[in-house]
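Omission of a single protein chain aside, the complex is shown with its protein chains in their original locations.
Moving on, here comes subunit A:
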Amino acid sequence: MALSTVLETPGAGFNFDNAARNAALEGLFEGGQTPTPLKTGTTIAGVVFKDGVVLGADTRATSSDVVADKMCAKIHYISPNIYCCGAGTAADTEKTTDLLSSNLSIFSLNSGRNPRMVMAVNILQDMLYRYHGQIGANLILGGVDCTGNHLYTVGPYGSVNKVPYLAMGSGDLAALGILEDGFKHDLELEKAKELVRAAIHAGIMSDLGSGNNIDICVITKEGVDYIRPYQESEYKDDRKMKYKYRPGTTAVLTEKVIPLKLEVVQETVQKMETV
């Protein structure tokens, strides 16, 4: 009886108490639509060129059939020399890249060095494998370190691929076609940027889940150039967000001034205490 007041504190980390309840709730919907998490139905691409790596992404985030975010940032900062594009469930890619970035910054504070790409990839691989694909994050990591320019992809189950050019997301087939056609080793910077832009553009045109603007991120040994947006969509709407009208917008037709005649009725003076 008294044992009911003795509490076992829940362990840190993921809490699966609600999993049974959610399964029961799904039964209530009886095959109807259950709420789905926000996915980024995306086109992301990356290319290794002569001096570094170019990463590109579209900016649309969808929530089943509705565009949830028109200017979503899909290229995440990992460390000064590594950036990561994420496709899949939006929250998962955000949190995973945040955790990776924190781990790498602890490492660089401890050791005084910029982290290497292989370290980032290994940390991600371990983390994603541990959760057996339940974390839906398809990531493209691109970076420049002391060993060269690298481009890696990490899948949700922890699979890793090292490739010179890459596209992921729901629009990856169209983007990959452009990349396969136009890729050569040791491209120049402008050609590489144009190739990635064309690939993302193809993904945007052919896939419903990708759209709006194109972001490009160029990583070289000298530094990072994060161009957001690199190309804006032609269908951009022009909302001002501010609806105050400046004085003079409305024309004045007539003006009539009536002065008020006032009489002093009573006057009282109260002294203030000044020290």
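Here is the rule we go by: contacts are C-beta pairs under 8 Å (C-beta built on N, C-alpha and C of every residue); 3 or more make two chains touch, one makes a residue touch a chain; residues count from 1.
We take it that contacts and distances are computed from a predicted model.
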Unshown chain, UniProt name, "DnaJ homolog subfamily B member 11", "AP-2 complex subunit alpha", "Proteasome maturation protein" or "MMS19 nucleotide excision repair protein"?
-> "Proteasome maturation protein"
Omitted-chain contact residue, chosen from A:I106, A:V163 or A:M205 = A:I106
Touching the absent chain in the whole complex: find that residue among A:A23, A:V66, A:C146 or A:V269.
-> A:A23
Out of A:N15, A:T36, A:T249 or A:Q270, point to the residue that touches the absent chain in the complete complex.
-> A:N15
Tell me, which residues in subunit A touch the chain that this view leaves out?
-> 1-17, 19-21, 23, 99, 102-103, 106-107, 110, 127, 130-132, 134
